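The complex appears here without one of its protein chains, the remainder shown in place.
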Amino acid sequence: MATEEESTVKEPLDLIRLSLDERIYVKLRSDRELRGKLHAYDQHLNMILGDVEESVTTVEIDDETYEEIVRTSRRTVPFLFVRGDGVILVSPPLRTV
Amino acid sequence: MSIGGEKGSASTKTPADFLKSIRGRPVVVKLNSGVDYRGILACLDGYMNIAMEQTEEYVNGQLKNKYGDAFIRGNNVLYISTSKRTLAEGSS
């Protein structure tokens, strides 16, 4: 009975709770994305992530051709504290379609 | 004084009524950035934090991503809509 209670999504933060110790996808402001293992979180969506891959996407306009140049830079970070106010979306990637 | 929330008339529908009525239904969530999320609304809370299923991410009307489950932080939400929407773009 208790396990059933623990595995249901009654409020949005339950989705985050069920993702503890799983690798999640986090979309942040200013075109930043993170993929990492969720170690801890709080009600503000402050999070501790481990083995994180961060990608930053920038769009530049070519001076001559006016073409959009999309660049993605990546780096890996062993441990990261994410401040909740920058979070837009969180998704457990294993369950991604 | 009366605030909208306390009115009981049949024609009024407060934000709380609306939130109760849309659980489990297909919704469009628009963020302040202009990005749209379409999917099935699993649940939401008073901060407008939203949990969605079968979520599709649209940027400028184009499908950019799909998520099985998605949590959207409420402060980014512009509106939650029930509708099947029709849209058109003007000449710029």
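By written order: A and B. Residues from 1 in each chain.
The rule is simple: contacts are C-beta pairs under 8 Å (C-beta built on N, C-alpha and C of every residue); 3 or more make two chains touch, one makes a residue touch a chain.
Just so it is clear, contacts and distances are computed from a predicted model.
Think of the chain that is not pictured: of "Glycosyltransferases", "Dihydrolipoyl dehydrogenase", "U6 snRNA-associated Sm-like protein LSm5" or "Geranylgeranyl transferase type-2 subunit beta", UniProt labels it "U6 snRNA-associated Sm-like protein LSm5". The chain not displayed here makes contact, within the full complex, with B. Although one chain is not displayed, chain B still touches it through residues 1-5, 7, 11-19, 28, 32, 34, 48, 60, 75, 77-92.
Note that in this section only the chains that are shown with their structure count from here on.
With centres defined as mean CA coordinates, chain B is found 20 Å away from chain A. Contact residues of chain B toward chain A in the complex are 31, 33, 37, 42-45, 49-51, 54-55, 66-73, 75-76.
If you check the complex, the residues on chain A that touch chain B are 9-16, 25, 45, 84-85, 87-92, 95-97.
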